[in-house]
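The complex appears here minus one protein chain, its other protein chains still in place.
And now, subunit A:
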Amino acid sequence: MVEVAPWWWAMLLPVALGALVLGMVSGEAAVDARTAGRRVTTGELTRPVRGAARLLMRQRRLPLRADAVLWRIGSAAGVVAAVLAAAVVPFGGYVVWDSAVGIVWFNAMGALMWALAWLAGWGANSAHALVGGYRFLAQALAYELPLMFALTAPALGAASLRMGDVVAAQQDVWFVVWMPLAFAVYLLGVLGISFWGPLAPPAGSDIASGIAAEQSGMDRLALLAGRGMLLVTGAAFAVPLFLGGGGGPVLPGWLWSLLKTVAVLAVLVWLSVGLPRVAVPRLLRVGWVMVLPAVLAQLLVVGVVVAW
(Lines give C-alpha, C1' and ligand atoms only; values in the text may rest on other atoms or scores of the structure.)
Protein backbone atom coordinates (compact mmCIF):
# COMPACT_ATOMS: atom_id res chain seq x y z
CA MET A 1 0.00 0.00 0.00
CA VAL A 2 2.78 2.43 0.97
CA GLU A 3 5.81 2.20 -1.31
CA VAL A 4 9.33 3.55 -0.98
CA ALA A 5 9.56 6.89 -2.77
CA PRO A 6 12.18 7.73 -5.44
CA TRP A 7 15.49 8.88 -3.92
CA TRP A 8 15.00 12.56 -4.75
CA TRP A 9 12.07 12.73 -2.32
CA ALA A 10 14.68 12.75 0.44
CA MET A 11 16.18 15.93 -1.06
CA LEU A 12 12.71 17.45 -1.27
CA LEU A 13 11.85 16.67 2.35
CA PRO A 14 13.57 19.66 4.05
CA VAL A 15 12.20 22.01 1.39
CA ALA A 16 8.65 20.72 1.82
CA LEU A 17 8.89 20.99 5.62
CA GLY A 18 10.27 24.53 5.33
CA ALA A 19 7.45 25.55 2.99
CA LEU A 20 4.85 24.14 5.39
CA VAL A 21 6.48 26.00 8.30
CA LEU A 22 6.37 29.28 6.35
CA GLY A 23 2.72 28.65 5.49
CA MET A 24 1.92 27.91 9.10
CA VAL A 25 3.64 30.97 10.57
CA SER A 26 1.98 33.14 7.91
CA GLY A 27 -1.38 31.74 8.99
CA GLU A 28 -0.47 32.40 12.60
CA ALA A 29 0.50 35.98 11.70
CA ALA A 30 -2.89 36.43 10.04
CA VAL A 31 -4.70 35.14 13.14
CA ASP A 32 -2.54 37.42 15.30
CA ALA A 33 -3.39 40.43 13.14
CA ARG A 34 -7.11 39.60 13.21
CA THR A 35 -7.03 39.16 16.99
CA ALA A 36 -5.32 42.52 17.39
CA GLY A 37 -8.02 44.12 15.23
CA ARG A 38 -5.79 44.85 12.23
CA ARG A 39 -6.70 44.06 8.64
CA VAL A 40 -5.03 40.95 7.20
CA THR A 41 -2.84 42.45 4.46
CA THR A 42 -0.02 41.03 2.37
CA GLY A 43 2.36 42.84 4.67
CA GLU A 44 0.99 40.99 7.68
CA LEU A 45 1.11 37.64 5.88
CA THR A 46 4.73 38.06 4.79
CA ARG A 47 5.93 39.36 8.16
CA PRO A 48 7.40 35.97 9.23
CA VAL A 49 9.18 35.56 5.87
CA ARG A 50 10.69 39.02 6.15
CA GLY A 51 11.71 38.25 9.71
CA ALA A 52 13.48 35.07 8.57
CA ALA A 53 15.28 36.95 5.78
CA ARG A 54 16.39 39.58 8.28
CA LEU A 55 17.80 36.88 10.56
CA LEU A 56 19.78 35.46 7.62
CA MET A 57 21.57 38.78 7.18
CA ARG A 58 22.16 39.50 10.85
CA GLN A 59 25.53 38.80 12.41
CA ARG A 60 25.95 35.73 14.61
CA ARG A 61 27.09 36.38 18.13
CA LEU A 62 28.57 34.23 20.85
CA PRO A 63 27.82 34.98 24.52
CA LEU A 64 30.74 35.35 26.90
CA ARG A 65 32.31 32.00 27.85
CA ALA A 66 29.59 30.05 26.06
CA ASP A 67 30.15 26.38 25.27
CA ALA A 68 29.98 27.14 21.56
CA VAL A 69 30.00 23.53 20.32
CA LEU A 70 27.17 22.31 22.56
CA TRP A 71 25.20 25.53 22.10
CA ARG A 72 25.33 25.47 18.29
CA ILE A 73 24.49 21.74 18.18
CA GLY A 74 21.55 22.31 20.52
CA SER A 75 20.32 25.27 18.47
CA ALA A 76 20.68 23.80 14.98
CA ALA A 77 20.15 20.02 15.27
CA GLY A 78 16.38 20.32 15.77
CA VAL A 79 16.13 20.76 12.00
CA VAL A 80 17.99 17.47 11.50
CA ALA A 81 15.79 15.65 14.01
CA ALA A 82 12.65 16.96 12.28
CA VAL A 83 13.83 15.87 8.81
CA LEU A 84 14.85 12.43 10.10
CA ALA A 85 11.45 12.04 11.77
CA ALA A 86 9.68 13.15 8.59
CA ALA A 87 11.52 10.42 6.64
CA VAL A 88 9.18 7.73 8.04
CA VAL A 89 5.96 9.73 7.42
CA PRO A 90 3.96 8.29 4.49
CA PHE A 91 2.75 10.96 2.10
CA GLY A 92 0.03 9.72 -0.22
CA GLY A 93 1.21 6.27 -1.25
CA TYR A 94 4.91 6.94 -0.75
CA VAL A 95 7.39 7.11 2.11
CA VAL A 96 11.07 8.09 2.04
CA TRP A 97 12.18 5.42 4.50
CA ASP A 98 9.88 2.44 5.03
CA SER A 99 11.27 1.61 8.47
CA ALA A 100 9.90 -1.53 10.14
CA VAL A 101 9.64 0.48 13.38
CA GLY A 102 8.49 3.86 12.03
CA ILE A 103 6.44 4.75 15.12
CA VAL A 104 9.38 4.13 17.48
CA TRP A 105 11.69 6.06 15.14
CA PHE A 106 9.39 9.10 15.20
CA ASN A 107 9.27 8.88 18.99
CA ALA A 108 13.08 8.65 19.20
CA MET A 109 13.60 11.69 16.98
CA GLY A 110 11.13 13.65 19.11
CA ALA A 111 12.97 12.54 22.24
CA LEU A 112 16.20 14.00 20.80
CA MET A 113 14.74 17.35 21.82
CA TRP A 114 15.41 16.36 25.45
CA ALA A 115 19.10 16.67 24.66
CA LEU A 116 18.93 19.51 22.14
CA ALA A 117 16.70 21.86 24.15
CA TRP A 118 18.81 21.39 27.26
CA LEU A 119 22.05 21.88 25.32
CA ALA A 120 20.71 25.07 23.72
CA GLY A 121 19.84 26.31 27.20
CA TRP A 122 23.05 25.15 28.84
CA GLY A 123 25.59 26.12 26.19
CA ALA A 124 24.66 29.80 26.07
CA ASN A 125 26.09 30.50 29.54
CA SER A 126 23.10 32.70 30.23
CA ALA A 127 20.74 32.46 33.20
CA HIS A 128 17.52 32.87 31.20
CA ALA A 129 18.54 30.30 28.61
CA LEU A 130 19.57 27.89 31.36
CA VAL A 131 16.18 28.21 33.08
CA GLY A 132 14.55 27.53 29.71
CA GLY A 133 16.60 24.37 29.16
CA TYR A 134 15.74 22.99 32.59
CA ARG A 135 12.11 23.94 32.09
CA PHE A 136 12.01 21.88 28.91
CA LEU A 137 13.23 18.79 30.75
CA ALA A 138 10.69 19.27 33.55
CA GLN A 139 7.94 19.74 30.99
CA ALA A 140 9.12 16.72 29.02
CA LEU A 141 8.56 14.59 32.12
CA ALA A 142 4.89 15.63 31.92
CA TYR A 143 4.19 15.00 28.22
CA GLU A 144 6.64 12.30 27.09
CA LEU A 145 5.09 9.27 28.82
CA PRO A 146 1.50 10.10 27.75
CA LEU A 147 2.86 10.72 24.23
CA MET A 148 4.50 7.29 24.18
CA PHE A 149 1.27 5.57 25.23
CA ALA A 150 -0.67 7.64 22.68
CA LEU A 151 1.73 6.38 19.97
CA THR A 152 1.26 2.83 21.25
CA ALA A 153 -2.50 2.91 20.57
CA PRO A 154 -2.35 2.96 16.72
CA ALA A 155 0.50 0.42 16.81
CA LEU A 156 -1.69 -1.86 18.91
CA GLY A 157 -4.67 -1.28 16.61
CA ALA A 158 -2.63 -2.16 13.51
CA ALA A 159 -0.54 -4.88 15.24
CA SER A 160 2.54 -3.31 13.60
CA LEU A 161 5.08 -0.53 14.10
CA ARG A 162 5.42 -0.02 10.33
CA MET A 163 3.60 3.07 9.08
CA GLY A 164 2.38 1.32 5.93
CA ASP A 165 0.58 -1.29 8.02
CA VAL A 166 -0.91 1.41 10.26
CA VAL A 167 -2.36 3.17 7.19
CA ALA A 168 -3.61 -0.13 5.74
CA ALA A 169 -5.37 -0.97 9.01
CA GLN A 170 -7.48 2.21 8.67
CA GLN A 171 -9.07 1.34 5.31
CA ASP A 172 -12.52 1.03 6.87
CA VAL A 173 -12.46 3.11 10.04
CA TRP A 174 -9.94 5.83 10.91
CA PHE A 175 -8.18 5.29 14.21
CA VAL A 176 -9.26 8.73 15.42
CA VAL A 177 -12.84 7.41 15.58
CA TRP A 178 -12.13 4.83 18.27
CA MET A 179 -8.93 6.36 19.70
CA PRO A 180 -9.97 10.00 20.13
CA LEU A 181 -8.21 10.33 23.48
CA ALA A 182 -4.93 9.00 22.10
CA PHE A 183 -5.24 11.51 19.24
CA ALA A 184 -5.77 14.43 21.64
CA VAL A 185 -2.83 13.33 23.82
CA TYR A 186 -0.68 12.94 20.70
CA LEU A 187 -1.45 16.54 19.70
CA LEU A 188 -0.47 17.67 23.20
CA GLY A 189 2.80 15.74 22.84
CA VAL A 190 3.54 17.39 19.50
CA LEU A 191 3.07 20.80 21.12
CA GLY A 192 5.47 19.61 23.82
CA ILE A 193 8.19 18.41 21.43
CA SER A 194 8.23 21.78 19.67
CA PHE A 195 7.47 23.71 22.91
CA TRP A 196 4.70 25.51 21.08
CA GLY A 197 1.57 27.37 22.25
CA PRO A 198 0.40 26.31 25.72
CA LEU A 199 3.62 24.33 26.17
CA ALA A 200 5.94 27.20 25.23
CA PRO A 201 7.23 28.14 28.73
CA PRO A 202 10.78 26.82 27.94
CA ALA A 203 10.93 29.74 25.50
CA GLY A 204 8.56 31.92 27.52
CA SER A 205 8.57 35.69 27.56
CA ASP A 206 8.83 35.65 31.37
CA ILE A 207 12.42 34.41 31.00
CA ALA A 208 13.32 36.56 27.97
CA SER A 209 12.58 33.77 25.43
CA GLY A 210 14.44 31.16 27.54
CA ILE A 211 16.12 28.67 25.23
CA ALA A 212 15.99 31.24 22.40
CA ALA A 213 17.30 34.09 24.54
CA GLU A 214 20.84 34.44 23.18
CA GLN A 215 20.81 33.23 19.57
CA SER A 216 20.96 35.69 16.71
CA GLY A 217 21.33 35.44 12.96
CA MET A 218 21.65 31.94 11.52
CA ASP A 219 21.59 30.27 14.95
CA ARG A 220 18.26 31.83 15.86
CA LEU A 221 16.77 31.03 12.46
CA ALA A 222 17.90 27.39 12.77
CA LEU A 223 16.42 27.08 16.26
CA LEU A 224 13.07 28.59 15.26
CA ALA A 225 12.98 26.61 12.01
CA GLY A 226 13.70 23.38 13.91
CA ARG A 227 10.85 24.09 16.30
CA GLY A 228 8.44 24.81 13.45
CA MET A 229 9.56 21.78 11.44
CA LEU A 230 9.02 19.50 14.44
CA LEU A 231 5.47 20.86 14.79
CA VAL A 232 4.80 20.39 11.06
CA THR A 233 6.27 16.88 11.11
CA GLY A 234 4.10 16.04 14.11
CA ALA A 235 1.03 17.26 12.23
CA ALA A 236 2.01 15.27 9.12
CA PHE A 237 2.62 12.14 11.22
CA ALA A 238 -0.86 12.41 12.77
CA VAL A 239 -2.36 11.81 9.30
CA PRO A 240 -1.13 8.22 8.73
CA LEU A 241 -1.33 7.54 12.47
CA PHE A 242 -4.94 8.52 13.16
CA LEU A 243 -6.56 10.00 10.02
CA GLY A 244 -6.29 7.19 7.48
CA GLY A 245 -3.19 8.48 5.65
CA GLY A 246 -3.80 9.40 2.00
CA GLY A 247 -7.18 7.63 1.94
CA GLY A 248 -10.23 9.56 0.72
CA PRO A 249 -12.69 9.83 -2.17
CA VAL A 250 -12.09 11.46 -5.61
CA LEU A 251 -8.85 13.33 -4.91
CA PRO A 252 -5.41 11.68 -5.27
CA GLY A 253 -3.65 10.37 -2.15
CA TRP A 254 -0.95 13.01 -1.93
CA LEU A 255 -3.55 15.79 -2.00
CA TRP A 256 -5.54 14.13 0.81
CA SER A 257 -2.35 13.80 2.84
CA LEU A 258 -1.57 17.48 2.31
CA LEU A 259 -5.12 18.61 3.10
CA LYS A 260 -5.27 16.55 6.28
CA THR A 261 -1.81 17.76 7.37
CA VAL A 262 -2.87 21.37 6.87
CA ALA A 263 -6.09 20.69 8.80
CA VAL A 264 -4.16 19.23 11.76
CA LEU A 265 -1.77 22.18 11.60
CA ALA A 266 -4.72 24.57 11.66
CA VAL A 267 -6.04 22.83 14.78
CA LEU A 268 -2.60 23.08 16.41
CA VAL A 269 -2.31 26.79 15.59
CA TRP A 270 -5.86 27.37 16.81
CA LEU A 271 -5.01 25.61 20.08
CA SER A 272 -1.80 27.64 20.39
CA VAL A 273 -3.56 30.95 19.91
CA GLY A 274 -6.54 30.07 22.10
CA LEU A 275 -4.99 28.34 25.07
CA PRO A 276 -2.98 30.09 27.80
CA ARG A 277 0.56 28.99 28.54
CA VAL A 278 0.60 26.40 31.31
CA ALA A 279 3.07 26.70 34.18
CA VAL A 280 5.29 23.60 34.24
CA PRO A 281 4.34 22.40 37.78
CA ARG A 282 0.66 22.56 36.82
CA LEU A 283 1.34 20.69 33.59
CA LEU A 284 3.14 17.99 35.55
CA ARG A 285 0.12 17.54 37.80
CA VAL A 286 -2.29 17.44 34.85
CA GLY A 287 0.03 15.10 32.91
CA TRP A 288 0.47 12.53 35.65
CA VAL A 289 -2.86 12.71 37.47
CA MET A 290 -5.24 13.12 34.53
CA VAL A 291 -3.67 12.55 31.11
CA LEU A 292 -1.62 9.45 31.89
CA PRO A 293 -4.49 7.41 33.44
CA ALA A 294 -6.80 8.61 30.65
CA VAL A 295 -4.46 7.46 27.88
CA LEU A 296 -3.89 4.15 29.69
CA ALA A 297 -7.67 3.65 29.77
CA GLN A 298 -7.70 4.41 26.03
CA LEU A 299 -5.04 1.72 25.51
CA LEU A 300 -7.16 -0.72 27.51
CA VAL A 301 -10.13 -0.03 25.24
CA VAL A 302 -7.99 -0.52 22.13
CA GLY A 303 -6.55 -3.72 23.58
CA VAL A 304 -10.00 -5.12 24.35
CA VAL A 305 -11.28 -4.25 20.86
CA VAL A 306 -8.21 -5.82 19.20
CA ALA A 307 -8.40 -8.97 21.31
CA TRP A 308 -12.11 -9.34 20.59
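Convention: contacts are C-beta pairs under 8 Å (C-beta built on N, C-alpha and C of every residue); 3 or more make two chains touch, one makes a residue touch a chain; residues count from 1.
By our rule, contacts and distances are computed from a predicted model.
Q: Quick one: the chain not pictured, UniProt calls it what, "NADH-quinone oxidoreductase subunit J", "Circadian clock protein kinase KaiC", "Molybdenum transport system permease" or "Amino acid/amide ABC transporter membrane protein 1, HAAT family"?
A: Checked against "NADH-quinone oxidoreductase subunit J", "Circadian clock protein kinase KaiC", "Molybdenum transport system permease" or "Amino acid/amide ABC transporter membrane protein 1, HAAT family": the hidden chain maps to "NADH-quinone oxidoreductase subunit J".
Q: Check the options A:12, A:53 or A:108 and report the residue that touches the missing chain.
A: Result: among the candidates, A:108 touches the missing chain.
Q: For a quick check of understanding: of A:137, A:168, A:218 or A:294, which residue touches the chain that isn't displayed?
A: Hidden-chain contact among the options goes to A:137.
Q: Considering the whole complex, which of A:24, A:86, A:119 or A:179 touches the chain not shown?
A: A:119
Q: Pick out the residues on subunit A that sit against the missing chain.
A: 65, 67, 69-70, 99-101, 104-105, 107-108, 111-112, 114-115, 118-119, 122-123, 125, 134, 137, 140, 144, 160-162, 279, 281-282, 285
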